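Here's a structure for you.
What you see is the complex with one protein chain gone and the rest in place.
Up next, chain A:
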Amino acid sequence: MKIIAVYSSKGGVGKTATAVNLAHVAVREGGRVLLCDLDPQGAASFYYRIKPKKSFNRSLLLRGRFEDHIRATDYAGLDLLPAHFSFRNLDIALRDEKRSKKRKILADLLDPLAAEYDYAVLDCPPNLTVLSEHIVTAADRVVTPVIPTTLSLLALDQLLKLLKKIECQRGKVLAFFSMVERRKSMHVQLMKTYGGYPMFLKTFVPFMAEIEKMGITRQPVGAGGQQSVAFKAYHLLWQEIKQRGAA
């Protein structure tokens, strides 16, 4: 099982839309996918219309007793571990865990599911904490959406610093431009400046109303079977991620 973390310390860059749609694309290709909603806001769970069971919480997750809380989505092959409100303090709980030193708790938790799924896609909360360290350690690839703006690039820089600090391979980072508006000259300029770096994927995802409307439709783009523009963008993005060692 490959672990693909969709991560950025900055909020509003399109992490959840990316995780939700990449998971859906992977399943449409025949993969078996577990989407883990680690963000206490639970947006990925909301998009898939899944609520956690009442008995679920952070400590159950950390004790590895979360299999019973995985729920099927409406799409065959795609399961989801829903977010819980208690996940808001996941980083504090991780820091207090004795086994936290090696930053392998998340990897160890997902390991028993390796035979069940081809991919675990992690929708990560926007922060830069102990949880982030565990996420990037566990992930085979860290997919990070970058809006072509200064602050978003700053978040990428912080991610690279984090990797350096915890001695993780920089090569596992795959950045792509997200919510691109080509009419904005700054977007065009920054993409030109940074797009050539090897860590940047060639595919970018434009800003699209269709993606925003996922909040209303509560389903991934293209779920209706239509080959939408947004679906095609995520499809291309997934192909490139796979080519870069995630398959």
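A few notes on this one:
Heads up, the rule we're going with is that contacts are C-beta pairs under 8 Å (C-beta built on N, C-alpha and C of every residue); 3 or more make two chains touch, one makes a residue touch a chain; residues count from 1.
The working rule: contacts and distances are computed from a predicted model.
This complex has a chain not shown, and the name its UniProt record holds, of "CRISPR-associated endonuclease Cas1", "Cytochrome c7-like domain-containing protein", "Autoinducer 2 import system permease protein LsrC" or "CHAD domain-containing protein", is "CHAD domain-containing protein". Contact with the undisplayed chain is limited, among A:1, A:113 or A:191, to A:113. Contact with the chain that does not appear here is found for just one residue of A:74, A:111, A:157 or A:212, A:74. Only one of A:19, A:36, A:50 or A:139 touches the chain withheld from this view, namely A:50.
One chain is missing from the display, and on chain A it is touched by residues 48-51, 53, 67-72, 74, 79, 113, 116, 218.
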